[in-house]
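All protein chains of the complex are present and in place, except for one that has been dropped.
We just call them A, B and C in the order they show up, numbering each chain from 1.
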Amino acid sequence: MSAIGPPVGALELVVTIVAAWVALGALGLVRPHSLRFVSRLIFPAGACVALLLTVIAFLSLDAPPQSLVMPLGLPDLPFHVRLDPLSAFFLLLIGAASFGVSLFSAGYFRASEGTPPGLICFQYHVFLAAMASVVVADDAYAFMVAWEAMALASYFLVTTEHRIPEIRRAGFLYLLIAHIGAIAILLCFGVLQAGGDDYTFDTMRNMTLIGAWPTAAYFLALVGFGAKAGLLPLHVWLPEAHPAAPSPVSALMSGVMLKTAIYGLLRVTFDLMHVQLWWWGVVALALGVVTALFGVIYAAVQTDMKRLLAYSSVENIGIIVAGFGLTILFRAYGKNLLAAITLTAVLYHALNHAFFKTLLFLVTGSVLHATKERSLGKLGGLIHRMPWVAWLALVGTLAIAGLPPLNGFVSEWLLLQAFLFTPSLPQSFVNMLVPLAAAGVVLAVALAAYVMVKFYGVVFLGRPREAHLAYAHDAGRFERFGLVWLAAGCIALGILPVNVIQAIDPVNAMLLHSSAISAGGGNWLLLAPINADRSSYSPLIVLVVIIATVVLTMRIVHRFYHGRIRTAPPWDCGFPLQTPRMQDSAEGFGQPIRQVFEPFFRIERHLPTSFDAAPRYFVRIGDPFWSWIFLPIAHAAEFAARIVGLIQQGRISVYLTYSFFTLLALLFFVR
Amino acid sequence: MTIASFLTQLLELAIAVALAPLLVGWVNMCRAWLQNKSAPSLLLPYRTIRKLFMKDAVVAQSASPIFRTTPYIVFGAMCCAAAIVPSLATDLPFAQAADAIALVGLFALARVFIALAAMDIGTAFGALGARREMFVGFLAEPALLMVLFTASLISGSTSLPTIVDALAHRELAIYPSLAFAGVAFTMVSLAENARIPIDNPSTHLELTMIHEAMVLEYSARHLALLEWASALKLFNYSCIGLALFFPFGIAAAGDWLALIGAAPALIFKLAIGGVALAFIETLSAKLRIFRAPEFLGTAFLLAVLAMLVNLLLGG
Amino acid sequence: MAGVPLYAQFINLLAAILLLLAFAMLAQRRVLTLIDLFAAQGLALAISTGVVAYGTSQPHLYFSTVLTFALKVILLPWILHRLIRRLDVRWEFEGLINIPTTMLIGIVLVVFSFNLALPISQLASTVTRSTLGIAMASVMLSFLMMITRRKAIPQVIGFLAMENGLFFAATSATYGMPMVVELGIALDVLVGMLILGVFFFQIREQFDSLDLRHLEKLKEPDQ
Partner (left out) sequence: MIEVVLILTLPLVGAAVLALIGERDYAPEVNVAASLCTFVAAAALTARVISSGPMLVLDRLFFVDPFNVFLVALTAFVGFTTSLFSRPYMRIERAHGRLSTGRLRLYHSMYQLFNFTMLLALLTNNMGILWVALEGATLATVLLVSLYRTPASLEAAWKYFILCGVGIAQALFGTILLYFAAEKVLGAGGGALLWTELNSVKGDLEPTVLSLAFVFLLVGYGTKVGLVPLHNWLPDAHAEGPTPVSAVLSGLLLNVALYAVVRCKVLVEASAQTSFAKELMMGFGLLSVVVAAFLLSRQKDIKRLFAYSSIEHMGIITFAFGMGGPVANFAGMLHMTVHSLTKSAIFFAVGHATQKAGTQLIDGIRGLITLSPMIGWALALGALAILGMPPFGVFASEFLILTTAIRDQPWATPFLLIALGIAFAAVFSKVQPMVFGETNAQRLPERTALIPVFVHLGLVLMLGLWIPPYLAEWYRQAARLIG
């Protein structure tokens, strides 16, 4: 790509694209109730714009930073925008994922009970525009505006079906946590700005913080961006909001929006600040691993397919943040090469997650449309009814389960490699600690496979658990395009890691002044971070070999024996009565995990007794963080409010007494 | 890569594929002896496979293409794995393409597919088996990875040939961490190969079976491939174990004489290993399925401990 | 008080009377007497203004003397009396706190405001500087009175008495504010009084009593 070089005025183009998205959205408001107008015209157009963005971002990945000053913003603080490798990478992510999602949406949205389609289209495109602006913003104010616009747009999208109380509640929770996080981020910028003369990121880059200020900034950022990314314990909104939203929106939120939080973390920690302390890294690492384990364990016991995916997003974010912490660790000890490798893993995983999680959420959308069912317990056997969706979903499933030769495996491979480098760290305490983290990550990855088998198996395989599933229809044309694009992305990212890493490398150069591939002994075929005989991986070869063996075996078998096949009903083990309901339900499949991790769950469970007139089994798995953190806070606030409320108790003489004593107190204070 | 090393690669692959059923036969034989039964023929597994290939395949109506492709994919994955693990020699060009982590990935790939295939029919048994298999897997996999990590921390590499080189052809050094790793590895491989105490390959008792429950719906060539694949799996695991803990006799790169000597060494080691496996299976009793996590958890912790010990005592 | 001109001494005397009256109002139970006391206070205020005007020969203060007299001695008391008669509320009323305690608090207030005003009075250029403290004290006392009264009218009288204190501060401590300001103030007081008159009737017709206990509905709901 470096051969072509960045298009002239790439940044201007990006800004135009953002404007174009907003304009398209506004166009949707012209005829808010005409579904065909919106879905046949605007969403495809938006998709084209997204594709354009992808191309531009890709071309300007290794371009020198360009910046612009918009004629908007505060008087002393016009909006600054900047296009450097980091933002280019995330623009690439946004563009690529949203291309697929927009195509899908063109076929997805129906006239809904809640928000009219035109309005949805508006909010949707504003959401895209906001995400793009977040990553190009180059001053605190522009960033915050874009950031909160993103939150607002997504909030309104989440509450599309606003007549359902749960959805309203989810939206509220989401916006609340987003807002608190935003305030934290804002304060973080306040610290970074360090009384400099304005709020541009350049000023912050030039400031050198002293004393406890850097730590304050880092932790404010961790809280603020963590709240958006769904880091423990601020993840509670995520499993509520993602299922509530329409599937393309959940896809965007989970696949793309969470990454903007990662972007923010990287930007603040490595670009705006010059010092990184090793124990910041330890904190992030620990948080990440705990989040990952928590997320995947909870995903394993979910019975709603979108909640399951939401928790799996929590897990992936946890892995990414763990990698982020490791990067800080290496960076703090000046091991820039290793830091670069880790950072590559982080970015790579972010990109991968953007693809496969988006894909899977869109798949749930198609399933939802085809069956009107979200509960895993009522699905099954869809591979026969909707083959397109099923096969594309299989790609996503294998990818997210971290299996070679797909993309999920590559990033996890890199991350584990990075973990194996820790012995070179000078501090023995960290040396002891990191292997534990590695073990945690590996455990999370292995569990992810469990979860995804559950997801795919229960939804698509087996026999339909409900009669009406027989009428399920496959996805439409636009939807297929979207899904195919994302699946293709998963495969491409999986088998061409070397090229991808080369593309990402400018980011390392920018943030860590080091390169992940400089020392690598690999070639286009062979991915070798340090040198080929230390560790190397070539998915292409693996893929070829596997396919070769498979084909060969098939040939041989059919050649020397025969290909005769009879079909028969499945073996009933002597029980003549076999109904689809006898298959494992989702609860059933998650039950071992629930048994093992019993103490971590808040389970309310009702087992039927043999005397029950109408026996029914019921289990709900609650998030313990509610009772650990959020409810106490809420109660404390209520209590405080009640106390404060006593001020206002209606008697005028009491009010007069207040003023009187205020006066006396002040008078006493001044003399 | 030179043509020679390519040949080595093919040779080793061929040997693995060929010898795998023999190992199974040998283990069953030993076990029969230890249990004072009259032993089945050493070649029984070959006969079974051949018989199965002859038969007509029966596939359930509700089966999807996944069900029918899975045996080939599993078999393919196992072959790749066999190509990575240095059993005879250490100059394996293919091992460049996939290191220890990829090896675990390949095992996982096989596991996931076989589990999906089990769920595909939509019988209670299939799902039950799949669930248990994944359940065993989610603890066994990390443990295996940790064992490999310990080794790779010692040798500073994750590519198996390099590890083996480091362990085999350096001057002899005592690695206390490998003791832990060894125990952990043994436990893992028992679980992974559907052996007592986790699973019992020679029973179809619904309450206990794991692997058998998954392949219940398979017949004829599909079943044959799966059986062969699991034999290969056992073979691979044994080879990994031997390569990590008894790496002696494995030929270094381009050392033809050593290669000649390596084959008998391998067979000898495998024979010993088979006996050991039979012993373990005979002496230990099948665990309840919910004891499995404790068993594997122990394995996992031991493996992690091995890493820590390694870092503490500098390997 | 040697060296201090006679009129100044006279003003100080009036100041003392003013404070005394403030105390008396604080202690007073019967509303009619309260009104008379208020009128008396207004008279003292008017006289003191006049004396200041004479002593410092500031003609515009004569004007405000007349204004004060007309407003505080004649007009407001008259309105109040009319109100009382029209609403026929000639009750005795109970304060929230009993009289002795109120007086005690009052004395504390007086001491407080005296030594608060002391440093300021030191650097006042006017001869009648000590009156500032007294003015402040009477403001405080009226404030206290407003707090302790439970009925509407006495509270308003307290309010007006507070205005008296302010006036006194304005005229005698600082020899009068600029004319326009005084006019404005007077106007406001008058209008305020009228509005209050209207109010009393509205409150009466709503609650048929002027007891402020009826005016305690709006509060924070305590759920």
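Everything that follows uses one rule, which is that a residue touches a chain if its C-beta (ideal position, glycine included) is under 8 Å from a C-beta of that chain, and two chains touch if they have at least 3 such contacts.
Fair warning: this is a prediction, and the values are worked out from it, not measured in the lab.
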Contact list for the unshown chain, restricted to visible chains: A, C
Touching the absent chain when the full complex is considered, from A:R110, A:R163, A:H513 or A:H635: A:R163
Of A:S424, A:T567, A:S627 or A:Q648, the residue in touch with the unshown chain: A:Q648
Positions on chain C contacted by the hidden chain, ascending: 58, 116, 119-120, 123-125, 132, 136, 139, 143, 146, 152, 155, 159, 162-163, 166, 169-170, 173-175, 177-181, 184-185, 187-188, 191-192, 195-196, 199, 202-203, 206-207, 214-218, 220-221, 223
Where the missing chain touches chain A, by residue: 71-76, 140-141, 144-145, 147-149, 152, 159, 162-163, 165, 168, 171-172, 175-176, 179-180, 183-184, 186-187, 189-191, 193-195, 199, 637-638, 640-642, 644-645, 647-648, 652, 655-656, 658-659, 662-663, 666-667, 669-670
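The rule we apply is simple: only the chains that are shown with their structure count from here on.
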Touch-based graph of the chains, sorted into line, ring, star, complete or other: line
Central subunit by CA centre of mass proxy: A
Gap in Å, rounded to a whole number, between the CA centres of chain C and chain B: 101
Distance from the mean Cα position of chain B to that of chain A, given in whole angstrom: 35
Interface residues, chain A side, partner chain B - complex: 380-381, 383-384, 390, 394, 398, 401-404, 409, 413, 416-417, 420, 423, 428, 431-432, 435-436, 438-439, 442-443, 445-447, 449-450, 452-454, 456-458, 461-463, 526, 532-538, 541-542, 545-547, 549-550, 553-554, 557, 560-562, 564-573, 578, 580, 582-584, 588-589, 591-593, 595-596
Residue ranges of chain A in contact with chain C within the complex: 642, 645-653, 656-657, 660, 663-664, 667, 671
Residue ranges of chain B touching chain A (in the complex, touch as defined): 53-54, 56-64, 66, 69, 72-73, 75-77, 79-80, 83, 94, 96-99, 101-102, 105-106, 108-109, 111-112, 115-116, 119-128, 130-132, 134-135, 137-139, 141-142, 145-146, 149, 152-153, 156-159, 162, 206, 216-217, 221, 225, 289-290, 293, 300, 303-304, 307-308, 311-312
